[in-house]
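Working notes, structure below.
Missing here: one protein chain of the complex. Every other protein chain is in place.
Right after this comes chain A.
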Amino acid sequence: MATEAEGAPLPADETSSRATSSTVPAPAETAAAPAPANPPKLSNAELKAKQKAEKAARRAQAKEAKASATPAPTAAAPQQDGSKGGKQPSKGGKHESSTQEQQSAAQRPGQPPRRPSMGGKRPSLVAGGEQDPRAAIPECFSHIPMAKRIPTSQANKDVHPAVLALGQQMATFSVRDSIARLKYMLLAFRKVIESYETPKGNSLSRHFVPHVLNPQIEYLTECRPMSFSMGNAIRLVKAKVNKFDIDTPEDEAKEAMLEMIDNFINERITLAELVIARNAADMIADGDVILTYRHHRLVERALRLARREGKHFEVHVVDDPFDQTGLQLAKVLRSEGVRVYYSPHLGGTHQVGVRRASKVIVGGEAIFANGSLYGAAGTCDLCIAAADAGTPVVALCETINFDRDRVSTDSLTYNEIDPERGSGEAFRLMFDTTREKYLTVVVTEYESETGNSPAQSILAILRKQEDQV
């Protein structure tokens, strides 16, 4: 445990190295080759990050080229592009003008101010000439946000370099799942805080959030819609800053914030993962057949822990054909001596796999206040099939991913469009929502033994947590 806890600062260096290295090649979209400039100095991690950034840049260039090839109407009205659905000629055309008017009249001005973490916040920093990648998305999905690469040169000047780099990594999905994004965001905020100096005549508690923190958050949100966990963490950080007395010395306040962030990472991320893996491993018994979907870090950790404790069980990994992360999980488990079945897609598993399994264990990206699980697209199919077959479904999720305000019963209210696997004809949603009734238990890190909660009751945990603070 101690090593785990100490391990937390490590990624900080990693990010910073990534940060510095990937800010360099980022302008590569315009100017061709910064790579050979100083090749001998780069460490492995830096090289990796660099390659990633370059790859992303290439991808973006390709996309740009493709986009400019399509005969979409140009610069003047990027929002109309979004609603037009350029390649659906017949039906869309009929109602086009009226619906558009309705939309612009009713929706745009009357739209309630959304929280920054989710929902269709339009990029405000996009330059006029940019192609809108949302051109092909039909109007009825126009509320669903999408990650977007923003050239670093066009970002707000107040954005810290570490955050700039992180934004790029989020937009290109090299920092991907909700907890990784949360963690790297907090580590980047650490750097922001460290380099912060209160301007003369201001106080930290008044100045920091609106003038320093908010631009970072806005930028990150534009790169990719915030995860629920990021929203929760930002709320806590802001609450902390607001609590400072106006006369609190800057050093003291900064120290307190840094400490808070460190504790936060320790308790809500590092320790939480340990405890959840522990609780989930306890649910696995000898002879179990565990069905899981794609790769989720908590599930992997739980399965490996159970295996290392000498439990004998089999794992059936069902994968997402569009993004085969489950393959890696299957390999890892096999190397640990677990018998693994692998299905490259959901087809057929409904009939056979779900009935054969004794437990379904899935990881979640977030959980809504009503207990619905926000997970990788396809999770819901599996859970419903499992519930139908009477196989219990175990969902693993840290409490920081719980949303205390919003409820969701469908997969379209909150979601994200996959920016990488879309075409003019089709696009892909990244998540889906599994109703609480299909979940048998939600395993959380709360108070170890008592942290296994019915999905309907997760609010009780949040309430308790707030009482304890």
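We take it that contacts are C-beta pairs under 8 Å (C-beta built on N, C-alpha and C of every residue); 3 or more make two chains touch, one makes a residue touch a chain; residues count from 1.
In this text, contacts and distances are computed from a predicted model.
Per its UniProt entry, the chain excluded from the display bears the name "Translation initiation factor eIF2B subunit alpha", taken from "BHLH domain-containing protein", "Trafficking protein particle complex subunit", "Electron transfer flavoprotein subunit beta" or "Translation initiation factor eIF2B subunit alpha". In the complete complex, the hidden chain is touched by one of A:M283, A:L329 or A:I400, namely A:M283. Counting the whole complex, the residues of chain A in touch with the unshown chain are 283, 285, 358-359, 390-392, 394, 437, 440-441, 447, 449-450, 452-454, 456-457, 460-461, 464, 468.
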